[in-house]
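All protein chains but one are shown at their positions in the complex.
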Amino acid sequence: MIPFVDKLIELAIAEDIGSGDITTDNLVPPDLTGSAVIIAKEPLVLAGLETARQVFAWFDGKTVFEPTHAEGDLIEAGTTFVKLEGRLAVLLKAERIALNFLQRLSGIATHVRAYMDLIADSPVRLVDTRKTIPGWRILEKYAVRVGGASNHRMGLYDGVLIKDNHIAACGGIKMAIHRARQSVSHLVKIEIEVSSQDEVKQAVEAGADVIMLDNMDTPEIKQAVALIGSKAFVEVSGNVTMHNLKALAGTGVDIISIGALTHAARAVDISMRIIK
Amino acid sequence: MIPFVDKLIELAIAEDIGSGDITTDNLVPPDLTGSAVIIAKEPLVLAGLETARQVFAWFDGKTVFEPTHAEGDLIEAGTTFVKLEGRLAVLLKAERIALNFLQRLSGIATHVRAYMDLIADSPVRLVDTRKTIPGWRILEKYAVRVGGASNHRMGLYDGVLIKDNHIAACGGIKMAIHRARQSVSHLVKIEIEVSSQDEVKQAVEAGADVIMLDNMDTPEIKQAVALIGSKAFVEVSGNVTMHNLKALAGTGVDIISIGALTHAARAVDISMRIIK
Amino acid sequence: MIPFVDKLIELAIAEDIGSGDITTDNLVPPDLTGSAVIIAKEPLVLAGLETARQVFAWFDGKTVFEPTHAEGDLIEAGTTFVKLEGRLAVLLKAERIALNFLQRLSGIATHVRAYMDLIADSPVRLVDTRKTIPGWRILEKYAVRVGGASNHRMGLYDGVLIKDNHIAACGGIKMAIHRARQSVSHLVKIEIEVSSQDEVKQAVEAGADVIMLDNMDTPEIKQAVALIGSKAFVEVSGNVTMHNLKALAGTGVDIISIGALTHAARAVDISMRIIK
Amino acid sequence: MIPFVDKLIELAIAEDIGSGDITTDNLVPPDLTGSAVIIAKEPLVLAGLETARQVFAWFDGKTVFEPTHAEGDLIEAGTTFVKLEGRLAVLLKAERIALNFLQRLSGIATHVRAYMDLIADSPVRLVDTRKTIPGWRILEKYAVRVGGASNHRMGLYDGVLIKDNHIAACGGIKMAIHRARQSVSHLVKIEIEVSSQDEVKQAVEAGADVIMLDNMDTPEIKQAVALIGSKAFVEVSGNVTMHNLKALAGTGVDIISIGALTHAARAVDISMRIIK
Amino acid sequence: MIPFVDKLIELAIAEDIGSGDITTDNLVPPDLTGSAVIIAKEPLVLAGLETARQVFAWFDGKTVFEPTHAEGDLIEAGTTFVKLEGRLAVLLKAERIALNFLQRLSGIATHVRAYMDLIADSPVRLVDTRKTIPGWRILEKYAVRVGGASNHRMGLYDGVLIKDNHIAACGGIKMAIHRARQSVSHLVKIEIEVSSQDEVKQAVEAGADVIMLDNMDTPEIKQAVALIGSKAFVEVSGNVTMHNLKALAGTGVDIISIGALTHAARAVDISMRIIK
Partner (left out) sequence: MIPFVDKLIELAIAEDIGSGDITTDNLVPPDLTGSAVIIAKEPLVLAGLETARQVFAWFDGKTVFEPTHAEGDLIEAGTTFVKLEGRLAVLLKAERIALNFLQRLSGIATHVRAYMDLIADSPVRLVDTRKTIPGWRILEKYAVRVGGASNHRMGLYDGVLIKDNHIAACGGIKMAIHRARQSVSHLVKIEIEVSSQDEVKQAVEAGADVIMLDNMDTPEIKQAVALIGSKAFVEVSGNVTMHNLKALAGTGVDIISIGALTHAARAVDISMRIIK
């Protein structure tokens, strides 16, 4: 349980229930029980079981929610992956909210897995960005991990990422890195975004932990990788697609960050069926 | 201002700021001012200006946020559509959160507009569903309207939608509609989901306001439309794609609902540039 | 469970407990157990059991709360309708809050039932208004239903009600109804408030779903009813009292709305007795 | 500003606005301005101006809200007591919520004033109880003061009130008062509820600050008053009505508590008129 | 359970967990169980068990939390006072938060006990002030009681304390006390701060319940005590230390208030050990 996620779930329930479910409350006897299954309607990488469970539990803590598959499992179309038992009214009210969570999170995990498959044999680390749905940062970054990729920083608070405007405000790369080093915890690494070989050189000299090559083409990237050697991690960012990913992974960089892992994922098709 | 939306914005800021922006707080003097523009990086239908404005205002109420285009405008790639002035630290901290809202909301509006263009000359009403990102219901349904389509019910509270399990629990279509009519406000219409001509007939006889034809093929839909006449609105749902939309619109139905309007939309590319 | 109601209960507990119950916390051993009953001190229509149960459960989830009567039951003075068992300190702390909820909600249900009895043989629908205690909308409208009447819209969000200022802002009745029809969900009906036969005619022609006759006298109402026929529902509002209710119900209108159902209800007398 | 009251106002706005005012948002241009007045439709003692002001300010901080009368003023039917200027859409959206606060609070103040007028020449103090609308404690007790009466304790936290179950749990009046005295702040007085002359005597001997005579008749009350003398304040409670109030006030008691001050008050009739 | 305290615990968990415990979540299997003990590392007066229990319960309601000692017990260094059993991941995540509560609360109780021991044989009442850690008022005042001292008012709401600026605003001591008496509940006492014998005399004449002698030296205090007699409680405040406490207690005053009871307490050393 994560307080931020609990708040999102609360908000999701409040926005859908509002003043009450006027269909179910009026048509379904509150004590009628039933069973249901949740089914993948297309192949997907499963993510979001715990969140879905919390949704059903909010309506009635006694609802039985039994997954038959695990987070990260690749599931074929037509597969049942959760069995539910409880009050029918609860199953009907919670259905859409729970599915909306599962669809988005499994959608991201599935999308990420496709990228990962392209570079399965590479030591390069694929990471997300902060281009996530507002309110969903923790859940989306979790789904990225379920899909097999890694996380960049969670937010503005857990990693330093110095960009051109920060550099300008400090009067140069050296000064910017120095000031950051002085100010932040010894457990936080310092990354800097650069766009020329000269900036790469300055960043190395100033002792950056991670150097992000912004929108460089392949030859430029290779030149930067050679220049940096083992003095810092090298991240590339910008214009990464499924088409050039494998090539980029071969340039020797350590990390490739792709906003599309989250912002271009679409919901996968998941449905619930009352079987009782 | 809508309380639910205010809460989502708060959550979005909290999840990104956490214990503080350790880059900007340490590198940018708090009183340094700057200017910025927000730019479309691809053609898009603009949505989300007010939400973006709220994000910048949260950090500093004195930030100047001047849109040069309006909600619903079709904007070409490369177009600047907002001018900003204020404290540089505020511009940098709020940037990603504001863009994340704009990207998703304009992404939906743009996606919806593409559907609308396909049936521009038809009187049929295109509507969304409850397949929205949890926490985002009101914003996503707003973006659907900006894109030119209409809304189905907002949640479980503002429209009756009777499905097969409700019917089963009541012992039949007639009883279900009757019970709903007795229970809900006279301002709320009653919709029922049916999947056969026989059910259509029962729904008409029971006085349903809206009849949803679930996963019927075109001939079945036409038969149902003829049977219903002007006694109820007719909605089709399920398996609607860009390819069959125009054909469906020609069957005489009143409303076509498409979950993909929201759940399959992707973020459009929008960026902010500090121009000093 | 409804998120809005949960928040009101939380607020009610916080305002009464504050920094702690300095009488009970200091005088009653925390583990001492006891029994209690809740008793009607005057005849009443019972409403609010679930809310009262939630109050006791907040203090201690193990408190036994056993109603012997059901929501909507007419209860004689002196009747015990709930049996309680649990920690004495919990019973004493929760008592006043739980009773305050029961008193107000049963008070409304009882008040409404008196109106309903006057028109027991009429098909007319008695409805409430938005004149409810702020923070209590959902609970008060629920108690109205328990009392036997129906609800008008819940809030500004689930029904269109066009009044004179809206009409003026749109430039006429026809334009106002047209614009509303274009904008809102197909599941939401459109009601318009009119005050002359000419306006009635315009509303009918514009296709209003419900026409509210504002402060018309009986002959005017009859004339309007005749004019509208079955083309729209007819609601009367304003100056409805227990004295003219039956007469109004005989005019052929469909709906009578009465703010006094909620705003003029008084608390009924209910008390709790510790029986050890 | 009081945090508890702010929360109630927020809740009141959220429950009425929900996902948005679908009438005004669709029919009234957001920048159209207007003027309005708030009018008493019956004679009343005014209470709630500040709360009403907060409601309008929530929607738009620039709304001009100018009272022409003060809290506690006795206002004749037909009197305008607030002038408003601002965006028409804001006036329309906030109207009902603001009026609902004013109606209830002025209703209580008016009701209380009627009681006060009966004992205008008596030094006795009329006080409320904890029988208030859950969530409204602070506002209702404020309205009681506006009406001219005084407050009993605000909640369980700011005054000790020992009842029979507390006495039983402690093993007697003496022990109960002693234990309370030991435990609570020296700024908090200790009141005890008694129902016989013997208990009165024990309470006096144990040093109670206030002795509440529960459901005693007039001769018993007089006897108790004589017994207590100036050693404690004397409060009577239970079965106090407008009819016996004056007689009770003549018995020599210091304080008369009446739950009906709040729980039997009805809303007074107040309306808003747009005058453009 | 006290709503204010619940909110503080929530905040404490949120600030520490943030987006998740990246060490434990990644290294400890979620279902691995373990045992632990909580140990005093220095002699202390125990306070905060219930709060610590709530912290562990937030993470997992099934965690066994068994205190072997009670609130207020004097515990020697090296003593185990709580045994825990549950999921290892829960024990590790909750550890620091629970200890931080225990350390501070036991720290206050221990500190207070040292003051109490100095005046063990005196009838004088030692009380705290409002100089508490913001957000911790209720918990710190609770720990003061556990330590053996008493509470002054909880906040601005449950006791009148008239200071020089209030007196000036009212035009004198007499008027200030009179106005307060008129306004507040009969259960609330009125205290006034004075700094000269003349003011003492005025306060007595005006009928103050408690008179606070501000920063007077011992002879002045004795003179004031004589002047006041039994007409009011006498409180001294300001410049009270462990060195002059006993002397002050001998002056005949009733109450000695010491901000240092809370604001100068330091955390005591408490640790948790996993014993598998």
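As written, the chain order gives the labels A, B, C, D and E, with residue 1 at the start of each chain.
Criterion: a residue touches a chain if its C-beta (ideal position, glycine included) is under 8 Å from a C-beta of that chain, and two chains touch if they have at least 3 such contacts.
Computed from a predicted structure; not experimentally measured.
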| item | value |
| --- | --- |
| Neighbouring shown chains of the undisplayed chain, as defined at the top | A, B, C, D, E |
| Hidden partner chain, touching residue among A:143, A:177, A:210 or A:249 | A:210 |
| Identified contact with the non-displayed chain, of A:158, A:199 or A:269 | A:158 |
| Contacts of chain D with the absent chain, listed as residue ranges | 1-4, 137-138, 141, 154-155, 157-158 |
| Touching residues (missing chain, whole complex) on chain C | 15, 18-19 |
| Hidden partner chain, residues of chain E it touches | 4, 7-9, 11-12, 14-24, 26-29, 32, 34, 88, 92-93, 96-97, 99-101, 103-104, 130-138, 154-163, 165-166, 168-170, 176, 179-180, 183-184, 188, 263-267, 274 |
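Criterion: only the chains that are shown with their structure count from here on.
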| item | value |
| --- | --- |
| D-E or A-B - the one linked by more C-beta pairs in contact | A-B |
| Separation of chain B from chain E, taking each centre as the mean of its C-alpha atoms, in whole Å | 52 |
| Chain D, residues touching no fewer than two other chains | 14-15, 17-20, 154, 157-161, 183-184, 188 |
| Chain-level touch network, classified as line, ring, star, complete or other | complete |
